[in-house]
Each structure stands twice: as C-alpha cells, then as structure tokens.
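On to subunit A.
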Amino acid sequence: MRIVVDLLQALLLILVAPLVRGVVARLKARLQNRRGASVWRPYSDLLKLFRKEELVPPTSSAVFRIAPVVLFAAVVCVTAFVPVVRSSALIDWQGDFFVLVYVLALGRFFLSLGALDGGSAFGGMGASREALVSSLAEAPFLLGLTAIAILASRADIVGIVAWTLKQDFFNISTVHLLAFGALAMVALAETGRMPVDNPTTHLELTMIHEGMVLEYSGPSLALIEWASAIKLHLVIALLIAFFVPWGMSAGDSWTSLALAVLFYALKLAVCAVLLSIIESAVAKLRMYLVPDFLGVAAALSALAVIFTIWVKR
Partner candidate 1 sequence: MLLLLPLAIPVLGAGLILCFHNPRAATRAALGLGAVEIALLGVLVWQVHERGALHEGRYLRADGLSSLFLLVIAVVSALVLVYASGYLRHMGEGRFSSPRWFYALVFLFLFTMISVCVSANLGLLWIMMEGTTLASALLVGFYNTEGAVEAGWKYLIVCTVGIAFALFGTIVLYIAAVRAGMSPASALDWVSLMDAAPRAGFDPHLMRLAFVFVIVGYGTKIGFVPMHSWLPDAHAEAPTPISALLSAVLLTCAMYAVMRYDAIVSRAAGPLFSHSLLLSFGLASMIIAGLLILVQRNLKRLLAYSSIEHMGIIAIGLGLGGPLGLFGALLHTFNHAVAKSLLFFGAGNVRLNLNTLHVDSIRGLSRSMPQLSAALVIGALAIVGLPPFSLFVSEFGILSEAFAQAHYVVAILFLIMLSIVFGGFAFHFLGMLSGEPNRSPENARLVPSEYTTMACAALCLLVFGARIPHGFAVLLQEAMAVLK
Partner candidate 2 sequence: MGLIGIATAKILSSFSVFLFLTIILLAVARRISTSVLLFGLQSAVITADVIATAFQEKLPEVYVVGVLVFAIKVMVIPRALFVLTKRLKTVRDVQASTTPTQSVFIVAAIIYLSYAAVHSYAGAIHVSDDALAAAVSVILTGSFLMVSRKKALMQMLGLLVLENGIFLAALITTFGMPLVIEIGIFFDILMGLLLMGIFTFRISDTFEHLDVSKLRRLRG
Partner candidate 3 sequence: MGIWLASKEICDEKSEMQLLSIKTGFVFLLASLGLVAPIALLVSHAKTVRVVASCLVIASNVVGCFVAVLCFWQQSTAIVDFSRFSPFPLALGIDRLSALFLLLICSVAAPVSIFAVSYFDEHYGEQRRRSMWAFFSLFLSSMVVVVTATTGFAFLIGWELMTLLSAGLILIEGDSAERRHNVFIYLLMMHAGAAAVVASFFLFLPHSHSLDFVAIRTASTGVPAGVKTVILLLAFVGFGTKAGIIPLHLWLPRAHPIAPSPVSALMSGVMLKTAVYGFVRFSFDFLAGSPPWFAYLVLLAGAVSGLLGVLYAIAEHDLKRLLAYHSVENIGIIFLGLGTSLLFLAHRAPLWAALALIAALLHTLNHALFKSLLFLGAGAISRATNTVDLEELGGLQNRMPITGTAFLIGCCSIVGLPLFNGFISEWLTFRSFLAGSVLTGTRAQILLPLMVGVLALIGGLAAACFVKVFGVAFLGRSRSAEAEHAVEVPPSMQVAMIFLATICLFIGILPGFLLRPLVSLVQLLIPSAGVPEETLSIGQVIPWTAATVVGISAVVALFKRRERLTRTWACGLPGLSSRMQYTSTGFSKPIRYVFARVYRPDRKVEQRPGDQPYFPVSISYRSVRTTSYEKALYRPFVELIVSLAHRVRRLQTGNIQIYLLYIFLALVLLLAFLRFRP
C-alpha cells in the first residue's frame, strides 16, 4: 500500500508537470493581457515532438544522444525522493537531500555536455552560462536545506517534512524564513525561470537553458522539455513539502489522501500564480548580475544556518 502511494506520488510529479507548465504559461499570458494557449498545450507539444524524427549534427557523438536520456532519468529518479500528499517517499533515508541535489546535477552535467557536442557557438554559450549559474546555485541550495535539516535534527526529506508537520504553522522561525527566501531564489535559478533565465526567449544571446537545447529536436527535445517541466514541478513540490506541508495526509485512507491531493492542488495553484506574477513583474537580470542574485541567496542560507543556533536549543 505504502509503495503504491509513493509510486503514485512520483507519477503525480511526473505526469502533472506539463500541466503546471501550461498553467503558468496561461497565467502569464493572462497577466500580460493575452489569451494564451490552452493549459494542456505542453502535453500536445510533447506528443508532437515524440513523433518527430530527430536531427543530429554530423560531428556529434553518442554523448549528444545520451544526454537527454540521462537528464530525464535523473529528474525522474529525483521524483522518488519528494513527498507530495503524504510524508513518505519511495527513496527515504538519512542524508538524502544531498543525493537529490547531486542527482539533479548529474542530469545537468550531461545536458551541458550534450549542448557542447552540438558544435555550435550557442550550445557552448548556454553550457558556459549554465555552468556558472549552477555552480553558484548549488551552495545556497544545500545550505538552505542544511539549515532546515539542523532545525529538524533529521537529514532525510521525509523526516524533515514529518517534523515540520508537527510544528505550529504560526510559530514560524527565522530560520524557515531565511531558508525559504534562499531556496525560492535558488529554485528560480535551478529551473531557469525569470529573473535568472527567460524560458520563452527567442533571442540567442540571452539564452541559458534554451541555448543549450538549441540543437535538439524530436524525441530528445521532448525528453528535455518534459524533464525541465518535471524539475519545475519538483522544486515547487519540494518547497511546499518543506515550508507548507500542512494538509498532507497522515494515514493511508483514500479519503484523507484525496483531501491531501486537493490541498496539494491548491498550494500548487498558489505557487503557479506567484511564479507567473514574479515572471511578469520582474525583468531578466543581466548575465553578470546573476552571481549577485545567487550571492544574496547564499548569504540568506548561510544566515539561516547561523540562526539555527539560537532557534534550535
């Protein structure tokens, strides 16, 4: 039973991901006074791409073909770490958030290699910038998680979530606030959203993530797009689980689970709205301001760690 629920949680993260993307796109369109495409549009895009033939540069090697697969597998693997509707996950053990971060890094590593394998200037540009962003994002990401882990005296995501569930919502600590700020900023950077990267850009010179996937087409592109949708969803789910887990089902009964799903949908919707507002309101940062952005995140997360001394007792 537990395994089924955990599996379903993971599937939820994977399958709903394009929808989240669609919703955010739609909301953004609305905020910009456009009608926007259907929220199901990402699904049809994926389907279309999966059916297309793939164009491969002649100079490229096997790495070009493997990269999207590894990226996708890594992201899917990570979904098994995150509790969504109840505080449990498929893979659940002490210290797993380091693994989570690093499995994501595995995917990104390969995607960057794939980008370089295209042999074009844009792939290199995207990979180079991605290298900068991700190398600087990793530290605040892990530090933010560390702060919360110290507070909960646990190092497993599920344990932290279970601990948070027991806390009083209104008794929020400074550490949580700081860590949330840091992790939210990191989340924007990790998922390639504004103000770090513009996912909808068509101007090559401003691209980061889009620059990397410029050479990809067909099923490979579909895998990459899907993976980045899952990643977006995943990161939102992670933030929800860490900072507002309340509403998760405590038992295994279907009703409580259904209620939890409902709560989750609600929280997800709020997040989507917030994200679209941020993305509409904020301009993309210049490339060399990104380190400052991440620097602020790092400072916040470091402060969060330092504040644990006084909060923990």
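Going forward, a residue touches a chain if its C-beta (ideal position, glycine included) is under 8 Å from a C-beta of that chain, and two chains touch if they have at least 3 such contacts; residues count from 1.
How were these picked? Simply put, all candidates are chains of the complex that A comes from, given by their letters.
The model shown is predicted, which means the values in this text are computed figures rather than measured ones.
Asker: Check 1, 2 or 3 against subunit A and report the one that touches it in the complex.
Answerer: Candidate in contact with subunit A: 3, the rest do not touch it.
Asker: For subunit A, which residues count as touching candidate 3 in their complex?
Answerer: Residues 53-66, 69-70, 72-74, 76-77, 80, 91, 93-96, 98-99, 101-103, 105-106, 108-109, 112-113, 115-121, 123-125, 127-129, 131-132, 134-143, 146-147, 149-150, 153, 155, 204, 214-215, 218-220, 223, 287-288, 291, 298, 301-302, 305-306, 308-309, 312.
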